[in-house]
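Here the complex is missing one protein chain, while the rest keep their positions.
Chains here go by letter, A, B and C, matching the order in which they are written, and residues are numbered from 1 within each.
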């Protein structure tokens, strides 16, 4: 277990190349947000945009379109019930996020299955929230791709079968290897299991224990891996920065809200950018 | 009557435990906001989120969904006409708020009755605004629960039968005991009647005499009692802080608007947190 | 013609009485905003709220409800096509504003006529924008009430029959007397004609020559006359402050937008409040 420090940011967040255009910084498609959980996909999408993603498309319930457009004019919208009419939005993406606010009913499952069918093996796929639960409960097979799973401890129990109080490095690592995915096990001190190394978050605050934080993190990870080549490093940097911002803000705030973290991403990325 | 002072904040707002997650800080469900009064439930829900509630669900008219999602992505949404399809949202909540912008017509009454039926005796229930009027007018029986009533003087007259100019400590206390609830009697200097002690607010400003302040207060109370164990104390701390923020802001503002109070809650909670 | 100066603010904006509640500061109902001009009624309503109005209701096209709720949760909403089902919203208001974004088609006219029928002689009625044009073109009789008309020069030509280049103190005053209303003749240096005195604005900047400024002014006037007893004075103070804020902001901005003026109202009112 490598303890994360500011170094991960300085190593990851490179100076942007002068000759670049929006395509250089990643095409990201996020899928989630049922009628009841619009906010989850809005926060995830916002985090991706504020983390520097070049082009962001949000596929969500049609009832969430207006709120998305207002909160984040930078994102494009598509109806997540029309995945098969919009294959290119999945297939041309560099990074796909599925799960924030997706829900776990039959309709959610159908959307999830439709997305997974379209994923190519060179694409990066973040599976978050209800998508993890669905995969665990319905025993859905993971596609061939560069997969990042972001379960909290209960979702990890569902997926791995390891009970929360039995979760430890050895069993988690073994299961991660079997899954052949990066596993971000969220807790008070989040752990990141990869094929190579494992990392442990060292910052964070109980002020960030509030609804929407996981969605925000998933979007940040997407933004980072859309821009920075080394995926394990980019995932770790996103997790560390997410908590770092919360910790800093918590010096003046009893609770830190997701949108406040999101708004601060561009400033913190600049501050910790590789010199 | 105990005069409230900064002490109530320092005694109530404890440092958050390091090992905590969003569930630690309360599951709150707010019900209200008919087609005409969307803002009331949006402001109440926002106050709960900014006061540090762990998980917030807002049950409101379906026409208010988009405005809620945009104003407060941190809140989950459900249709308040489908209470019985969503029993868990009421039954699993630590705190329920009913009333802000609920209205007083037949449909409002039906929603209120459906909610009250589901309340368990260990749940905390804040009854505010039009819900108080409905209970008074339709003689609806209060459920077995930890109830907080937040009437202004006219609503208290309707509920208690005590005319505004006859409202005083002795008669109010007697009626509070009969109701077996915490009564927050809102006025220029709000009074809090509990089974144990009674408190009087000592701060506040006419700059806060504007539409939506009561809704904001109801949400703040919910946020506080979702986090802090001693309910009477948490209620009093929320009331005192609500006015305290308004008083501070009024040094530079002729009128203080609800959303400005809401935005300031995290900073004031930090400032007055137990050392 | 009395030249307005900071004095009008200091004389008008009194310290709020300690024992007050939201009703003390005026019930205001604004009617306008057809499907195409939602922004006009949103800006007018916002200006009323930020100027300190106690309770604000906005009657507008049902397609504007969500945008209103989001932009201004402090305002209540009603459908302006249901005036007759909501008579109380007009009849119980202290101040009514009709016109911002109302439009000039048959449906607009019907709404205007329905509102005018309900106005009582002690109510204050601000007639703005398209409502002035409709009254001029369809020769609609003004009701018995305390009327404030806020035409720009072309609307004044339509209403008074006086061509723009023939508009001067003498003819304007004469027509104002015949109308028995306060006339706010908007231009580079707005003039206010009342039965008693006439005032001329002395501040303002071309930076404020942008769409929505008139709507904002109408809302500010409503907020002021809902709070301050002497109507002529309150109208003049609102006009002066509107331009004063714009002038101040224009020191750092090439163009000053309506919402920027609105956000600043509470701070300027505090600054210029009667000592």
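What we mean here is this: a contact is a pair of C-beta atoms (placed from the backbone, for glycine too) under 8 Å apart; a residue touches a chain by one contact, two chains touch by 3 or more.
Owing to the predicted nature of the structure, the values given are computational and were not obtained by experimental measurement.
K.L.:
For the chain that's been dropped from view, list the shown partners it touches.
P.N.:
For the complete complex, the undisplayed chain touches A, C.
K.L.:
Using the definition of touch stated at the top, determine which of C:42, C:76 or C:111 touches the missing chain.
P.N.:
The one listed residue touching the chain not shown is C:42.
K.L.:
Which residue from A:8, A:30, A:49 or A:261 sits in contact with the chain not drawn here?
P.N.:
Hidden-chain contact among the options goes to A:49.
K.L.:
For subunit A, which residues reach the chain that was dropped from this view?
P.N.:
Residues 13, 16-22, 24-25, 49-56, 65-66, 69-70, 72-78, 265-267, 269-270, 273 of subunit A touch the chain that is not shown.
K.L.:
Over the whole complex, note the residues of subunit C touching the chain we left out.
P.N.:
35-40, 42-43, 63-64, 66-67, 70-71, 152, 187-188, 205-207, 209-213, 250-259
To be clear about the criterion, only the chains that are shown with their structure count from here on.
K.L.:
Just how much do you need to spin subunit B so its Cα atoms sit on those of subunit C, in degrees to the nearest 5?
P.N.:
To map subunit B onto subunit C, rotate by about 90 degrees.
K.L.:
Find the geometric centre of each of subunit B and subunit C from their Cα atoms only, then give the gap between the two centres in Å, rounded to an integer.
P.N.:
So the centre of subunit B lies 34 Å away from the centre of subunit C.
K.L.:
Based only on mean CA positions, could you tell me how far subunit A sits from subunit C in angstrom?
P.N.:
Computed value for the inter-centroid distance: 48 Å.
K.L.:
In subunit C, what residues contact two or more other chains?
P.N.:
66, 70, in rising order.
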